[in-house]
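What follows is subunit A.
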Amino acid sequence: MLSIEKFSASYGPVRALQDIDLHVDRGEAVCLLGSNGAGKSTLIRSVMGIGPRIAGTAHFEGRNLLAHAVEDRVRLGLAVVFEGRGILPAMSVQENLLMGGYCRRRAEIAEALDQVVTLFPLLASRRNQLAGTLSGGEQQMLAIARALMSRPRMIMLDEPSMGLAPIVVEQVFEAIAEVNRRGVAILLVEQNMHMALTIANRFYVLDRGTLVLEGAVSDGVLTSKAGHVLREDEIESAYMGEKS
Partner candidate 1 sequence: QQRVVKVAYVGPLTGPNTAMGIGTRNSMDLAIREANAANALPFKLEMLSESDDSKPSTGVAAIQKLCNDPDVIATSAHWNSPVALATIPYFKQCNLLNLVSGASVDALTQQGVPEMARVSTPFGYLLPHLAENLVDKLKFKTIAIVKSRDAFGDAGTDGFVPEYEKRGGKIVAVEGYNVGDRDYTAILTKIRQLKPDAVYLAGLTTEAALVVRQMRQLGMKMAFVGHAGWQTSTFIEAAGPAGEGAIVVTSLPFLDRLPDGAGYAKRYAAAGFKEPHEAYGPFGYAAGQVIVELLRRHGPDRKAIVAGVRQLQDVKTIFGPGRFDDRGELQPKYVDMAVLKGGDWVPLPK
Partner candidate 2 sequence: MDLILQHLVNALALSAVYALVAIGISLFFGVIGIVNLAHGDIATVGVFASLAVFQFLLSGGAMDITTLSAGMVIATLAALAAGLAVAAISGVLFYRVAFYPLRAAPPIIGLLCSVGVGFIIRESILNFYPNGRNPQPFPSIIPPELIEVGGVIIQYKHIFVIGTAVVVMFALAYCVERTRFGRAMRSILNNREVAQSLGVSTFKVTVALFAMGSALAGLAGLMNALYYNLVQSDMGTLLTVKGFTAAVIGGLGNIYGALLGAVLVGLIEAVTAGFIPDGSAYKDVAVFGVLIAILIARPNGLMGRLSAERV
């Protein structure tokens, strides 16, 4: 579904991504792990078209993403939850959600709105509050809900559990799993590795801009690409690099 090849990006002299090869297949949930500054957010932003890119290709459903303007990538079925939430602060909760369905038809929006609100009942009671005045966690819920509004074929989530109460984290992961079960592909960036691996089919580990490990998960068992069985702390040390 999404396939990225030889992808590199840099901020001026700072190289943030180097020759990344990554793919997400139809209906898959893929988890991208890595320590701070590894380049996870950069990858997601660049795929969406608002980050830097200097080399490489990215295809979505066989179409060349890089040839599409940012807004058209949404129409292809891509949705994103940014790190730091990316809500529209001066617009109400309701309007934020409606903006999520910007590319959808009216009837679809109404339906999606119902579903999203059942997932996050709190949002329903705050419909007319300005999104900028929500608490950090509330904003995070709004961002996830908004991404679901566009009925995407694939969602990229950048640290969706950040700042959420434990009980909500559970709900959010359940929701992601549920969305995934309905056939939406997921690319998930998470620090909360344990949780992330409960819903992922495969995982990548990024360290200082390069992919260092890649593998599959099934029933809680992690296997590397080469077929070795891995423990979670082995992955951890992979992305901690020399730091620890």
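Basis for inclusion: all candidates are chains of the complex that A comes from, given by their letters.
Observations
Just so it is clear, a residue touches a chain if its C-beta (ideal position, glycine included) is under 8 Å from a C-beta of that chain, and two chains touch if they have at least 3 such contacts; residues count from 1.
Bear in mind that the values here come from a model prediction, so they are computed numbers and not experimental data.
Every option in 1 or 2 comes from this complex, but the candidate touching subunit A is 2. Contacts from subunit A toward candidate 2 in the complex involve residues 48-50, 69-71, 73-75, 80, 82, 86-91, 95, 98-100, 102-103, 130-133, 146, 150.
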